[in-house]
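Only a single protein chain was left out; the remaining protein chains are all shown in position.
By written order: A and B. Residues from 1 in each chain.
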Amino acid sequence: MTVKYKTIKEIKQMISQKEISNKEIIEEVYKLIDENSHLNAFVTLNKDRSIKKAEDLDNNPSDSSLAGIPIAQKDLFCTKGIRTTCGSKILNNFIPPYSATVIENLENAGCISVGKTNMDEFAMGSSNETSFFGNVHNPWGEKLVPGGSSGGSASAVAAGIVPAASGTDTGGSIRQPASLCGITGIKPTYGRVSRWGMIAFASSLDQAGPMARTAEDCALLLNEMCSHDVKDTTSLDENIPNFEDSINEPLKGKKVGVVKDLDLSSLDNDVIGVYENSLQEFVSLGAELVDISLPNLSLSVPTYYVVAPAECSSNLSRFDGVKFGRRSENPKDLEELYIQTRSEGFGDEVKRRILIGSYVLSAGYYDAYYKKAQQVRRLIKKDFDEAFSDVDVIMTPTTRGPAFEIGSKGNDPIQMYLEDLFTISANLAGLPAMSLPNGNIDNKPIGLQIIGNFLDESTILNFGHMYQTKTNWHMFTPEGVKQ
Amino acid sequence: MDKKTVTTISYLSRLKIDSEKEQKIVKDLDNIIKFVDQLNDVDTSSIEPLTNPLEKTAKTRKDEVTAKNLKKELLEVAPSANEDYFLVPRVVE
Partner (left out) sequence: MSWETVIGLEIHAQLSTKSKLFSGGSTEFGAESNTHVDLVDMGLPGVLPVANKEAFYKAIRFGLATGAEINQVSSFDRKNYFYPDLPKGYQITQMTKPIVEKGSIKVLTDEGEKLINITRAHLEEDAGKSIHDLFEGETGVDLNRAGTPLLEIVSEPEISSAKEAVAYFKAIRQLVTFLDICDGNMAQGSMRCDVNVSIKKSGDKELGTRAELKNINSFKFIEKAINYEIERQIRVIENGESVVQETRLYDSDKNETRSMRSKEEANDYRYFPCPDLLPVVISDKELQEIKDNLPELPEEKERRYISEIGLEESEAKIISSSKTMANMFEKASSKTDDIKLVAKWLVGDISALLNKDNIEIDESNLSPENFGKLIERISDNTISGKIAKSVLEEVWENGSDVDEIIQTKGLIQIQDESVLEDIARKVIDSNSDQVASYKSGKDKLFGFFVGQVMKETQGKANPKSVNEILKKLLK
């Protein structure tokens, strides 16, 4: 009885049918982590505590929704007493005295946090090549990137080590790695999940979400992750439905928006083919395709690359070597303390974004860049609001293609930024969006993005789950198709 | 975006760019700014900037002391501290 490649639902069944003990599950997870160490998906392991928690569960079984389920936690979430690095040298030794609300929610539901996953430094990146702890590799091919910034989480799930992982998404960091690794991940509506304890990159864009093997599992995880948190005033105080309730609703009569202004010319024919096949799949499930227009969509990448760096340049000012984190050796004065600590502690991409951020906020440039970008942002949001008066969901490819090789985006940062072409707009508008596997090109998976209306994760999950009852792309693993 | 601008914003951000990397950074930043310049083509004359996607207002707290004394834990995670204070090199006013 192995837990490799199993979903949460399958593991729960194994536990309830006493086919495996909680301890055996956790022990196997650590064995799998070991066997897959070449993936470099994990930064810190939580072995002793996890095994103890599993033993306790074997002695005192619990019926909480995630009891005994091993979950990998992205190293962007503060975990009390467990090192939290955010993929950065500057937090190399940081042990937070408190845990993020998301972590507490998942652990209160019974899950076992087996370790912290590797990620692009401070969540800035789309390939997990900027981590201080080294690149993460895609289980589908060692030379391939897993995507980013939640590369470690995606890789761990795709390799079958854990059934689920937590991720965060600021411009696509859950969806893009989900696409490149062949798994399912959802970024909920901005404000659904508390940001307390989530190390901030861009405060108005960041959102945590689940990464798993199926839409069904994502629904279960989302149920536990979402909460209204008084410690986070940007956390929504709206009714949280049970996201599993409507996943089986028939899609007949539901409308799928297909974006007219989407520039697919840069995509390979294979990719376009995969995408169009998925749309047809939804037609055969009863849905209707509707042309919609998002006229300002092409501006989403430049808008994002003004807003996100601006916010991060301010959010990262707290990393100054004074109160926590790493400090440079023997600074001769205060200036040197700041400059050396930060220059030594941050990687190149982080520095680039901080510099851009400071620039677009500086006197004389604020109106032309930051204010302008915030205005375009409102236009992009308006486009979506109008589109959703005609359709239930909007679909696009998640990424321009399957996983690319490590090092291949080379020297041009903008090439890397364009990886997020399809995903960024959902963050700017604060809307929920999911990626699920919809094809395989040269033995590399690729994903479909489903964007939903404000607070409408249920409809997205419904579409995703129905697709997964009819197709088996989500059953593909690097070792073959699951039976 | 030129070397002088990069030096100014580097100081504002308390970052030092190694001289070998300097040229590339100036070029990268220049390219990024040129890339985002396309925003200028959009007419946004009567549009209100969007700071946060939630069109709502904040909940507030009651005026009560809820924090515990965390002195020990906080000074423990500090890179340099004695029993009472966080320490930095002497600041000259």
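We adopt the following convention: a residue touches a chain if its C-beta (ideal position, glycine included) is under 8 Å from a C-beta of that chain, and two chains touch if they have at least 3 such contacts.
Here the structure is a predicted model, which means the values were calculated and not measured.
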> Which of these, A:Phe94, A:Phe243, A:Phe282 or A:Tyr467, touches the one chain of the complex that we don't see?
Replying inline: A:Phe94
>> Out of A:Ile11, A:Cys78 or A:Val274, which residue would touch the omitted chain in the full complex?
In response: A:Cys78
>> Just to verify: which one of A:Leu334, A:Ala368 or A:Leu418 makes contact with the chain not shown?
In response: A:Leu334
>> Take the complete complex as the reference. Which residues in chain A touch the chain that isn't displayed?
In response: 77-78, 84, 86, 91, 94, 96-98, 100, 195-200, 202-204, 230-234, 310-311, 313-314, 316-320, 322-324, 334, 338, 358, 361-363, 366, 370
>> If the hidden chain were put back, which residues of chain B would touch it?
In response: 11-12, 14, 49, 51-52, 54, 56-67, 69-71, 74-75, 82, 84-93
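The rule we apply is simple: only the chains that are shown with their structure count from here on.
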>> So the centre of each chain is just the mean of its C-alpha atoms; given that, what is the distance between chain A and chain B in Å?
In response: 23
> Okay, in this complex, where on chain B does chain A touch?
Replying inline: 1, 5-6, 9-10, 12-17, 21, 24-25, 28-29, 31-33, 35-40, 42, 44, 47-54, 58-59, 61, 70, 73-74, 77-80, 86, 88-91
>> Quick check: in the complex, which residue numbers of chain A touch chain B?
In response: 94-95, 97, 190-191, 203-204, 230, 233-234, 236-237, 296, 299, 302-303, 305-306, 313, 317, 320-327, 331-340, 342-343, 346, 348, 351-352, 354-356, 358-360, 362, 368-369, 371-379, 381, 411-414, 417, 428-430
